[in-house]
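The structure that follows is given in the form of structure tokens.
Just one protein chain is left out here, and the rest sit where they should.
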Amino acid sequence: MTAPSSLPRQVLIWAAIFVIACVLPSLFRSGFLVSVLSQIAIMAVFALSYNMLLGQTGLLSFGHAVYYGLGAFATIHLLNGLGKSATPLLVALLPLGGGAAGLVAGLILGRMTTKKAGTTFAMISLGIAELMFATTPIFPSVFGGDGGFAGNRMAGKGSFLGLTWGPQIEIYWLVLFWAFVSAGLMFALTQTPLGRVANAVRDNPERAEFIGYDTRQVRYRMLVLSGLFAGIAGGLSALNYEIVTVDMLNAHTSGSVLLMTYTGGIGHFFGPVLGAAMITLMQTLVGGLTHAWLLYFGLFFLFMVAFAPGGMASVLSRQSALVKAGLWRCLLPHYALAAAPAALACLGAVGLIEMAYALLAGHDAASFMGTSIRLHTLLPWLGAASVLIGGIAGLKWVIGGMSDAWHQALSQLQGGKP
Amino acid sequence: MDFVVITLLNSVAYGLLLFMLSSGLTLIFSMMGVLNFAHASFYMLGAYFAYQISTWSGFWLGLLLAPLLVGGVGMLVEWHGLRHVRRFGHVAELLFTFGLAIVFEELVPLIWGKASVPYAVPAQLEGALFSLHGAAFPIYKGFMMAMSLGMLAALYGVLTRTRIGLIIQASLTKPDMVEALGHNVPRITMLLFGGGTALAGLAGVIGGNAFVTEPSMAASVGFIVFVIVVVGGLGSLGGAFLASLLIGALQTFSVTLDVTLQQVLTLIGLSLPADTNLARVSLVQLGPVLPYLLMVAILILRPRGLMGVRES
Partner (left out) sequence: MSKFACRMAMAMLAALPATPAAADIKIAVIEGLSGPFARSGETLLAHVAGEAELMNKNGGLNGEKIELIPFDSKHSPQEALVQLKAATDQGVRYVMQGASSGVSFALSDAITKWNARNPDKTVLFLNYTSVDPSLTNENCSFWHFRFEAHADMKLEAITNVLMTTKDAKKVYLIGQDNPAGQRVSKVTKKMLSMKRPDIQIVGDDIHAPGKVKDFAPYVSKIIASGADSVVTANFGNDLALLLKAAKDADMKARVYTFYAGSSGGPASIDFAPAGQVIHIADWHRNITADDAPLNAWIDGFNQKNRPNEFMYIRIKNMMGMLNKAMTMAKSQDPKAVALALEDMHYQGPTGDVWMRRDDHQIHMTQYVSQFVEQDGDAVKYDSEGTGKGWKTIDTIRAADSQLPTTCAMERP
């Protein structure tokens, strides 16, 4: 599944992400953008750690939030425990404490969960996560009241390299630093014997066992290391928001990291980063535009699973391979042809959904491109529906040609590389 | 004594409801190997369809039609969605149902509003069946139990006495062999998915007015149905039945027994540090999570479940 890409290409991707991450905040002087970018970087580490299980070892977990949440709680307690002696340098090192908490949790829980792979692992991870979450109210001194625990990353005096961690932009640099360190280590891990054996255990556990590897040990080690990085991500989130709540441990958080990782692409190392960026942006930006964002998100997700099971990363890498082979030129007209009906179908669907939400919110009229639309008349609904149907019909009409061209290009691509 | 009887009845009633909820999923999970995350959404659809039909022509027509409609939706989902995703593996299938659950949860309030709908118990079934120690036992609960038992009997009949049932049973254990024998497994799968979702729909028709019909009712069922299927064991309707009753009893008795964790541990000779929060924890508090504890224990000690015929 993991496409072994050449080293220069990997370096290129790392450099590109680094440049984008550094340039964006200075392009737009917006606190909001910086906090969204921080969120993306944190989720990227979390999703990368999740992919150590799903993508690299073939373990589907429904309880990864446990490690993330425990890392966050450990960090906030360390921060509060340090109190006034939390110098900026110590604060910068705190995510390591979160990582340690995730590591210890992995050492303990992994003993129970990694005995088996497959559905058994998935269900045990789900069960343990539910148990952990349900027992949080029993320990208010650890998990806090309704609001969780708050901390102050500026409690100590002084500065470190001129940084005090007060402004959001400074914490962003810190998050970015740890994100790159974690991602680098996780990438290095894929190149180690353990990383390679994990792939073997994912692809064919019987054979791996037969040639002398203890599959259970391999799963256990991967889970423990993945807990470490999830804990670091949790620690970063604790420093970024300065508040930790039990929500971070719940099934919803476990579900979103699964969605991010999968839509990004589990077969590529950077897939989860792409997924984290895409879904976080979708939540904050699309979520700011329309209250129907969850529905769009659900539909988008269904579409991804049905048509691009390799995730965004595999779509992009396919296209770039085609571009490199010079085959994109044959496909371009087909893409252009499909774009118009696809846009129409989207327009129709968005129109229907937005009108329905407006009606649900109690509005009688909605405005579209400056004109007011009366929602209690049939015409706008028929209009939007026919645009949608027209778009779909158009798509059906051009899709045959596109898929032929696509397969042809693909076979040429494979033919070109024996 | 009366109190014990009413508690026992409550526990059986709850267990039977859980069986209604999970029987369809057992069939689907056993045959397709897929945890259908949208199963509870079909339960919700059943309740809403039945409510809609009941506003036009009463409860009884809804009882008949709503499960069929839900089954139809289920078959469409299998035919146009899951079937295409299957070639990408189980994880993709599972995530597809995950996405479906999100979409259903947003679509239902679009149609029926965000508040709960007044889906009421029919007048014929209102009132108390009998009364024990001041606590009434409602007729509707008796009806619910009868329906659940009827469902078990009917399923058992279909699976053991009809041709299609025998093929399904065979597919539960040896899908490849059934295909090799020339049966149209994709069609059987579609029918089975439709049937399984129709059962969830039926549970919704009956559970919707026994409880509350509102857009988060699917989420509130949560993972409990998975727990039952896993504890009961793959491919075993009887296992699911047993697991349902067991979990029903576990949850009901943990509420009514009113003992603390400390008291339970004393029985096996352990003690907790006194005066900590842990020592004060009562079983009432832990009741809702006991099923998960049971599931984890079963998976560690006996991964095939109580009556499972094979491991997943």
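Order as written gives the chain letters A and B; numbering starts at 1 within each chain.
What we mean here is this: a contact is a pair of C-beta atoms (placed from the backbone, for glycine too) under 8 Å apart; a residue touches a chain by one contact, two chains touch by 3 or more.
Predicted, not measured: the structure shown is a model, and the values here were computed from it.
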Touch with the omitted chain, as defined above, among A:28, A:307 or A:397: A:28
In chain A, positions touching the absent partner: 28-36, 39, 134, 137, 140, 144-148, 150, 152, 154, 166-168, 237, 241-243, 245, 247-248, 283-285, 287-294, 350-351, 354-355, 357-358, 361-363, 365-368
Hidden partner interface residues of chain B, rising order: 3, 6-7, 10-11, 13-14, 17, 105, 113-116, 118, 120, 128, 131, 133-138, 140-141, 210-212, 214-216, 219-222, 224, 251-252, 255-256, 258, 284-285, 287-289
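Keep this in mind: only the chains that are shown with their structure count from here on.
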Separation of mean Cα positions, chain B and chain A [Å, integer]: 31
Footprint of chain A on chain B - complex, ascending: 33, 35, 81, 84-85, 88-89, 91-92, 94-96, 98-100, 102-103, 105-107, 109-110, 113-114, 223, 226-227, 230, 277-278, 281, 285-286, 288-289, 292-293, 295-296, 299-300, 303, 311-312
Residues of chain A that touch chain B when the two form their complex: 54, 60, 112, 115-116, 118-120, 122-124, 126-128, 130-131, 134-135, 138-141, 251, 255, 258-259, 262, 292, 294-295, 297-299, 301-302, 305-306, 309, 356-357, 360
